[in-house]
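What follows is a structure written as structure tokens; I'll ask about it next.
Excluded from the complex is one protein chain; the other protein chains are retained at their positions.
Showing chain A:
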């Protein structure tokens, strides 16, 4: 009796330890604090580029002048595009200066949102959706294929600085699951794109990576040639006929 209880308890304890604690976390950058490094420290100068300064003005004009701080998210986004997809500490400080708040208030926002990257990413940042529908449709294999092909770990940048792979929560595209997003920072904030590639397969994502590497443009959206947008494979299946008139009344007669 006692032995059985003990064995049961042991099993429970083992189960607790089997899942490594934070494997399922999905932060764009794991750390919630900053560590100075040569390419990321508060002493590096950072400014919005001339072109973006106009955009900053335009963004600020959306908010009342006494609520400038509301512009923090669009400004951080702009700064991230300008800085090749990630936010060094000095860029956050620059944003804080623009909206006139203490830097910590900007850090709070940028650590909260996983789409702000606080460490280097590749020119093409590939984000694999890991939420339930995509997961059921094989997002884990997709991620494995990407990581294996590029020879990196999650949130690591390839040696040539071209690619990095991250994870995302549901991007509202579940009907075409599984999907990946490609954030393209190769052309600064002007040529920035953020495209969804849907219905991908482990084979297809590798092809996508290679096309991006060659600089080819490929149409975003579903990668299944038999589907149009989010329609069913092989064309529509229901509601094919014309709607029938009501049986009780002759509409043409009126």
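Simple rule for what comes next: a contact is a pair of C-beta atoms (placed from the backbone, for glycine too) under 8 Å apart; a residue touches a chain by one contact, two chains touch by 3 or more; residues count from 1.
Throughout what follows, contacts and distances are computed from a predicted model.
UniProt records the chain missing from this view under the protein name "NADH dehydrogenase [ubiquinone] iron-sulfur protein 1, mitochondrial", selected from "NADH dehydrogenase [ubiquinone] iron-sulfur protein 1, mitochondrial", "Piso0_000649 protein", "HTH TFE/IIEalpha-type domain-containing protein" or "Intraflagellar transport protein 25 homolog". Remark: the omitted chain is touched by one listed residue; of A:32, A:132 or A:187 this is A:32. The chain that is not drawn here is touched, among residues A:42, A:191 or A:245, by A:42. One of A:82, A:111, A:139 or A:181 touches the chain omitted from the figure, and that residue is A:111.
Touching the chain that is not shown, out of A:89, A:115 or A:205: A:89 (per the contact rule at the top).
With the whole complex as reference, residues 12, 16, 19, 21-22, 25, 27, 32-34, 36, 42, 89, 101-105, 107-108, 111-112 of chain A touch the missing chain.
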